[in-house]
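Take a look at this one; I'll ask things after.
Only a single protein chain was left out; the remaining protein chains are all shown in position.
This part shows subunit A:
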Amino acid sequence: MHRRALLTRILAVVSALSLAGALAACGGSEGAQGGSGDSSAAIIQVGSVYEPQNLDNTAGGGQGVTEALNGNVYEGLFRLTDTGAVEPLLAKDQKVSDDGLTYTFTLQPDVKFHSGKALTSADVKASIERVTAENSKSARKSNLAVIKSIATPDDATVAITLNSRSISFVYNLSYIWIVNASATDLTTKADGTGPYRLGDWKRGSTLSLTRFDGYWGTPAKNAGVVFHYFTDATALNNALLTNAVDIVTGEQSPDALAQFSGNSNYKVNDGKSTTKLLLAFNDKAAPFDKVAVRQAVSQAIDDKKLLTSVWGEYGTTIGSMVPPSDPWYEDLTSVNAYNVENAKKLLASAGLPNGFTFTLDTPSYDPHPTAATFIKSELAKVGITVNINTITADEWYTKVYQKRDFTATLQEHVNDRDVVWYGNPDFYWGYNNPQVTDLIDKAEQARTADEQTTLLKQANKIIAEEAASDWLYLYPQIVVASTKLTGYPVNGLNAQFFAYGIVKN
C-alpha cells in the first residue's frame, strides 16, 4: 500500500534523526575516572545536603558554611576537636588573670592569610567585633556579651577583659573565625588562615577548596576538597554509589543505609552527634506544669523502641539534655525510665487517673511525624489522648518558639553544651527552677573546669528527675565513606567537617 510506503519513509527519517541525536549524546560517555599514585595529589569529593546560604557565618550563612569553611578555610584562636576537646589553634598560649576576668593570648607566629597578609592582633579584635556587632546574625553573639573590652598591646598579643567570669569563654572562642580585618565581600569571598583557600562556589552545585601552600601549620593531606550539594537524599546516595562522591558528611535517611552497610566498598561510621530529639513540654502550661504529669508521660514512652523503629541499630537513648561528647555527661537513662504501671500511678497522684488530652505541635519533616504517631499510641495505653497538629518549620518558629503558644511540641536541638538553656526561665519551654538557674549561673562563674562540670552535672540531674522535657533519643552521626578514604571526622560536632586529614588511596 502506498500509504504504508509514506509512513515508512517518515519513520525512517525520524529514526535516523533520533539515532543521530542519541549518538551525539553518548559521544561523551568515556569514563573520567582513573589515575592513581600520590594520595596527597587527590581531590576529595564530598557529598552534603547543607549548601551554605552565603559564605559569612555572621550573616546567616547557616550550617553549610560551618561544614565547608570552619577549620578548613577559617581558623579560630581555639579549635573544638571531633571528640569535643578544646585545643589552642591560632592562640599559641594564653594567660588568665587571677580574678579570671582578663585573658591574654599570644598568637602563633608566621601565620598568613590566603591573601598573603600576615595575621596580627588587630585582625583578631576585628573578627570578634564582627560577631558581636549590631547587625551580626551569629548564633554565638549572646555568648560573647560578657566581653568588656579588647586590647591589642602589640601585633602578637590580644588581651580580652570580661564583665564577669566565664569558664566557657575559651570554648566559645573556638567558634570565632579569624578573618582578615581588611577583607570585604565575605558573603561571596573568603580570606582566612586555614589549610585551604576558597576555590569556586557554583551556587546550587559545588564549592571547592584548594590546598593553601603558605599554610603555617601541618599542610592538608590532600590537594583539595569539592563539596557537592544535593537537595534530595536519594540523589546524594546515588552519587556515592556511582563514585561521584567519596564521602557523605551526614546520612539523613536510615532506610538508605542497608545498601552501604552490606557493601565492602563502603564504611558506615556510627559517630556521636549532639542532636537530641525532644518532646518538649510547655512547663508553664497545665497539665505539664505538674512534675508528676511530665514524669508520667516520660515513663509511658518506650524511647528505645522509638529509636529502633526510626534508626534501626543506630543512635543512642539519653536520659537528659547532655550528649556523651559534653564534659558533664553521665548516663541518666535510668531516671524516669520506661515503666507503664508507674506512669499510671503518677497520673493518679496528679489527680488525672483517667488521663487527659493534649495537642502535640509536630514539625512536618522527618522524623517528627513518625515520633508523634508513636507517642500517640504509647500514651493511649495510660489514657492520654494526643492530638497531632502538623506544622511547618516556619510555623514552629513563630507559634512555638516566639509566641510560646503550645502545650507540647517535638523538636531537634542540635548544639553541644546546650543544657544551659534550662537555666533560662524565659526560654520557650518555660522551665523554671531557681535552683537549676543558680547552678547553671554558678557553673559559668566556676574557677576550674572540674568545678563547672560538677555544678552542671547537679543541674542536669535535677532537670532529668523533674522531667523538664522528655529526651527521646540522641541522633546518630552517620558518615558513609568509600573504603579508599581514611582520616575523616566521624562525629561532626556542631556540623563542622575537618577535611585536611583525609587521605584517598
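The rule is short, and it goes like this: a contact is a pair of C-beta atoms (placed from the backbone, for glycine too) under 8 Å apart; a residue touches a chain by one contact, two chains touch by 3 or more; residues count from 1.
Rule of thumb we're sticking to: contacts and distances are computed from a predicted model.
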| item | value |
| --- | --- |
| Candidate names "Cell shape-determining protein MreC", "Putative ABC transporter permease protein", "Aspartate carbamoyltransferase catalytic subunit" or "Electron transfer flavoprotein subunit beta"; UniProt protein name, chain not shown | "Putative ABC transporter permease protein" |
| Contact residue for the chain not shown (choose from A:Asp93, A:Asp200, A:Glu313 or A:Asp438) | A:Asp200 |
| Hidden-chain contact residue, picked from the options A:Lys137, A:Lys290, A:Lys345 or A:Arg404 | A:Lys137 |
| Full-complex contact with the absent chain, from A:Thr184, A:Thr218 or A:Thr231 | A:Thr231 |
| Which residue of A:Gln402, A:Gln435 or A:Thr483 touches the chain not shown here | A:Gln402 |
| Residues in subunit A touching the chain absent from view | 1-7, 9-11, 14-15, 17-18, 21, 24-30, 32, 51, 53-54, 59-60, 134-135, 137-139, 142, 187-188, 200, 202-206, 208, 226, 228-232, 234-236, 238-239, 241-242, 244, 392, 394-395, 397-398, 401-402 |
